[in-house]
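Structure record follows, encoded as structure tokens.
Missing here is one protein chain; the remaining ones are kept as they sit in the complex.
The block that comes next holds chain A.
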């Protein structure tokens, strides 16, 4: 090869060897400055045998030989390695190439490239390590404090090691009561905000909260809904002090789902920011996904407002991301974020923008779709893309969903902060559904959201104050007309004496997790009622409804045992009602749980049968005792042939599987007669009795008993 051509091509700092045969080469071009230290045997020789001087190169030649033997045009690379020459370190990379049937070994000296790459990687890795440390500290303190605060009433009982960690921590920790009154703040919280405790009255927590309120659009939502938040705040103290703070906010809730404490952990990450500033790419881009970061998104949002072109802002929250990190590790979590970002980008047009704006949150500015319907279609494409399975490096399948909130500029607001706040609010509203969904911001949504927050607060208060009553609706044996069972139904009594129907607060309780304490209260109260009821009628059962969330509570069986023991009632008098949805969710887990419940003697009925996923397989395999025919099939029994056919099919199927059948919502004699004629065992409904307070129910039993005597 001509030296002049090589020089003209600008590939000067390399050595090109033509392979003659095994380990034997002809020098085509050689940079003597360094190549001879790698292959001294080549000095003065155009043809030479490569010795074992460089173990790395020697190892690469194994792959290279295989490649040359195949003989197809192309090349393979060794990756960078460092070789010690007499006076300096060489940064090299070897390439085995085949071109027009000839085999070549090219060795590039990458000194310049290495320095450039090292500069970038150095900053990136320092960041990675700093972030790792901050995250690990936050997570550790959070996990320990959560554990301790959930159980203990006060901070006096904080275990010594945790106390020590907090006292000596190089990050600020604030522990507050539910009303955000500080119970404890560590010494670093003061030094972080440069407050001398002895000479100043300034309060670090007040400074922190003011920053949070001013700089975080999610502030109101986070506080009012007791949500977790993770992000950055900037603190500036005139004239010269400014710090970047990394903040983790954790609500600590007790077993009843009630807010007990707030924990705020604040780290000074100014150094990390400084490192980022050294590399502009890192300061505006997320180092996991390479997408623009929150800061970039924010700047782009403000710039777009100046242009006045209409657009949609998307706030996309990846559901249950924390669980994926816990189950598969942070590495898998990072891969997932990268895959999600790639899928999002593939849906965007040139002018649209996608950024990672939080741990598991992405923001999109959508310019390419202009009306809400098109935007809705776009959101559905996002859901479809993200719901397709992901695979970890170890080939495990992961599936995630998303909550999407959308706000429009300028229809919803012309203010950048409000746009983000509204999109966040809409996202939070979308979060209420178990499945992926999109929610557009509207004034009605804001009002509904406000009402919901108020309702949630009232519900928490009602749980604390015990403003609930348990009503019983009799379930009768149709043939004899005798009460054999009662369904326990919760009612919420407001302070003005009026009652709130379950349909109005159970869904909210389910979404907020408050269903768990409510459900426990119901089971407890049903147990107490049974204690009295069995004195009137020993065989009578009380059935209680179990929600999906209660059913996934790992302490459910032990709790049921404790209630049965505490109330001194036979477990056989208790029945659990589940909906079909609960059963198919996780078959193995459900089977185990139902077997445990059955072992105790508690029976199980399937509520609202026929309205959900009617998989018949589970009916055979699971230990179930009764099917409850949903009221929607009973309501039009007189007039609707299809409903009649469904009811008959359910009765026949239940009987063939040796299950009892209970018809719900029986309101007239014709319905009763139809059910009786067709061997439906039992029924409940207003024809017999509406749900009544405990005393009224006992009265009904007394009347029944006296009628039987006559």
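Everything below uses one rule, namely that contacts are C-beta pairs under 8 Å (C-beta built on N, C-alpha and C of every residue); 3 or more make two chains touch, one makes a residue touch a chain; residues count from 1.
Just so it is clear, contacts and distances are computed from a predicted model.
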item	value
Per UniProt, the name of the complex member that is left out, chosen from "Rab family GTPase", "Peptide/nickel transport system ATP-binding protein", "Carbohydrate ABC transporter permease" or "phosphoenolpyruvate--glycerone phosphotransferase"	"Rab family GTPase"
Residue among A:26, A:49, A:65 or A:126 touching the omitted chain	A:126
Omitted-chain contact residue, chosen from A:24, A:117 or A:595	A:117
Full-complex contact with the absent chain, from A:41, A:59 or A:384	A:59
Given A:173, A:266, A:288 or A:301, the one touching the chain that is not displayed	A:288
Where the unshown chain meets chain A, residue by residue	55-56, 59, 62-63, 79-82, 91, 93, 114, 117-118, 121-122, 124-126, 128-129, 132-133, 135-136, 140, 287-288, 329-331, 334, 394
